[in-house]
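Let me give you the structure first, and then I'll get to my questions.
Note that one protein chain is taken out, while the other chains of the complex remain in position.
Chain lettering (A, B and C) follows the sequence in which the chains are written, and residue indices restart at 1 in each chain.
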């Protein structure tokens, strides 16, 4: 059988499997609002996906993954898309952060122990990185882990821990040698949050959300076998994850910073449009098709123009990496620019909406207006989380431009 | 006689003197373009002004000055203005920089020797401060002066020396102790430029002007008696002069940064206007009295608005100093803002003029356009000369805000 | 005119700083917000402010006012900005007081002004209908009836309307929305039949409401000033309130700049105070200049109104534009320099940012005022 036939068979088999296993209520999601799925549907679909490893489709089968090739993965995404559903979600921090780390740095036992539980959705993970005194200067973290028999005993606290209040386990940076230079005394360890000594307090943000928590540890135990990589060599893993996070943040910002697949392709024949400008139309009015406020119109144009340039730069960077050309532009640049763009977009929206953007909740404002106002406040954090803009500028100056220390 | 009578007498006497001594061709300058003054008129007027010390009206009489009180000085300015003339100009660096320094730090002999020659216009001075390797970091200057008998022997070079090619003498910062900490080995010394070993090369600027020179010293001699202040204590004098220069630069920028006396006074009854906007009218066109380019109009408004705020801040700072209130805003702030404002104005003018602003000389452009284009290039130096904007920001951060080093 | 405070103004500033920081520190606003207080401030404390002469600061002595001026009002609002004191200075002490003092007849004056001076009358002025400020875009109509007018239409973003004792409503009695002529002001009791006041939850947690007028019958004595000439009064009301907002925005800028400076001097990262980083130093120095410039124009605009100077609209617009931009920038930088902690509700930066945005947008943002500045300057 040639490769094409194999893939075609894969697709056919997959279609049948989807037809048999994906609950009807979870398909054609847009058209399906009346027939809203029940809890059992979600559970059944998760179980089905997990059974084939489709929640982590490219992970090796021996660790619970789907073991799919790149081509098979594409087919999976296409078919999933075709029937209007999504792969059942499991722990984001598990699939995107911890899994790749374990694959690269974990022991065989760790992979066997932890990865299948990510795939099955059994365990939700969170990431213990920042501390109250260690933000931009992450490596100055002070949470201590001391070996005691077969355990590490952990004391200290973490802050900005996304979703800690819904998580089961944490992967965590701890200080295991307080006397070593600060980058050389850090370890990467995993432990269960459901144990005495763990206190989790959600942090209320200025935008009214509380996705982040502060987590306190008082004599919390982690088994020594859950140390990932060498003792005191956790900074290497931390850096790898930071890089990874930066790339995700730069590609995943709302509001146009992410290049739409359609737009970035060539030969685009549909008329270009600006969602920002269209949303501004009812507020600003128009004359001859032009927004009635020339100053805001100019600023919207500048935003869209920069957004376009940003999308193209992401695209070019990918192509350059593939072509093995040059250093390309660093992920720091994209993280920096995506955050700043998103903040700029939100400020523009606030200018456009005028007093309609001053609502907090309740009547008198559309849901869209309330959403944008909260989003404006939330956007201020973009240039702080995942490494501040200042840190990104430092990294660019040093790594990309080679400026002296 | 009460004070008022004394001043009235002074004014009457002055009027008579001016009538008798100020050449007719030098009065009512605006109306007088046809009857253009001859060289002899200028010489006669200088001689007359100098004879009464009016070229340095507030300096003490014993050093050649006019010895005028503040009130008398105001009257002098009023009367001079009334007949439409100006005090005969003498060395700017002599009157504004060296004179005050000698009054504060000079010996009696130095005052007697040098000040009358400034008053009389006999000697033109220039200032030897910056060096090729010592710009923002002025104190790292390397021009050496070594004592040899009754002379200092000077070797090295100065750059950015305004008007050195028209000057007779230089006041100069030299290193007299190369082993001391950099601020402690500098002296302030005066010497004649008309001697062997002095080479003066005008520097051509990007704007086509060459007001500045580079000056080279090869075994140039300065008499030991022309050392001002103590040996190795020149940095104190240098700092005093820098402060002074900063204030002058912030008050003396072209293009609206200087608060017009009329505008800053209250109860102004004439309609406000913007020269910048008026000069833009022929290029941009107008509709209903509004400039036809809303974006440039907005930028001009921002410029004029900031210019207004700047003028008011200068005024407030003066009033606060008088009232003994607070630290006021530092001269660094004004230097910084004036430079940046002037650069902004020039960029705006370039945007307004479009291709008409691309001329260098000759036909095809109005003299005003050519002037603005040269001015645009020249304005780029504003934020460098007299201490870069970066140095001003450092000074504000340290001195005004008390941020740690 | 002097741009430094007189001795009396200094004294007022001191009193205000002490009183407000003691009785309405920022925790006061938080408490009002967290308890969802229906009017968002303490009427008792407002009465205490009245005793200090603040509520009637712009009113003549004959109506119990302290007969001071905008310069003094500016001092108060600067201090309010520093602690985000949510008191009805703008609605009552500025807009309401101005509308009645300038436009009211003797009866209206004696009915309302003493109550403002004593802190017993809260007056809300209902002018805005559209999200983006346009001074004369008024469609709420008052059509003549037998013995008065019938009011219908709706207003939004009416400050301190919840719990207000009186409403002043700008309504159209002729012309089209946007026309300067044809607007009339009416003094209306909120309890009148047909008036529905709905509280809106605002980002700055201030008292604000939508008001619907459903064929509200009002008698002809309710008219404030001349029929169709309400814009004359409204312009004065806008002018004073715009300048007062600029003073408040300046107070916010100053407070938040000082707090940030303090943070730069105490927060350590990478083994050193973050205030030693040159990039932050330069930004802080740059902000300092902006705050200083704002201070000057705010002082000047306040005084220009007191002195009744010609062309003062130019100064008023310059003050609002500059103060809005400065506050917005200082808040943004403050949040960024504070890092993650600034994003938490627990730290106050967000509260300042929210109030600054509301004040920035109120009565025209900086772009609106640059346009007006250009118009007055003749280009």
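Keep this in mind: a residue touches a chain if its C-beta (ideal position, glycine included) is under 8 Å from a C-beta of that chain, and two chains touch if they have at least 3 such contacts.
Predicted model, so just to flag it, every value in this text is computed and none were measured.
Of the chains on view, those touched by the hidden chain across the whole complex are A, B, C. From the options B:122, B:278 or B:361, the residue with contact to the unseen chain in the full assembly is B:361.
Touch with the chain omitted from the figure is made, among B:21, B:107 or B:140, by B:140. The set of subunit B residues touching the chain not shown comprises 130, 132-137, 140, 159-160, 203-206, 208, 283-284, 293, 295-296, 343, 350-351, 353-365, 373, 377, 380-381, 383-385, 388-390, 393.
Along subunit C, the points of touch with the absent chain fall at residues 277-279, 281-282. As for the chain not pictured, it touches subunit A at residues 266-269, 271-274, 277-278, 280-281, 286, 289-291, 297-298, 300-302, 304-306, 308-310, 312-313, 315-316, 319-320, 323, 325, 329, 333, 336-337, 390, 392-394, 396-397, 400-405.
In this text, only the chains that are shown with their structure count from here on.
Centre to centre, using the average C-alpha position, subunit B and subunit C are separated by 44 Å.
One simple way to say how far apart two chains are is to compare their mean CA positions; for subunit A and subunit B this gives 58 Å.
Taking each chain's centre as the average of its CA atoms, subunit A and subunit C sit 42 Å apart. The set of subunit C residues that touch two or more partner chains comprises 367.
Shared interface positions of subunit A, defined as residues touching 2 or more other chains, are 295.
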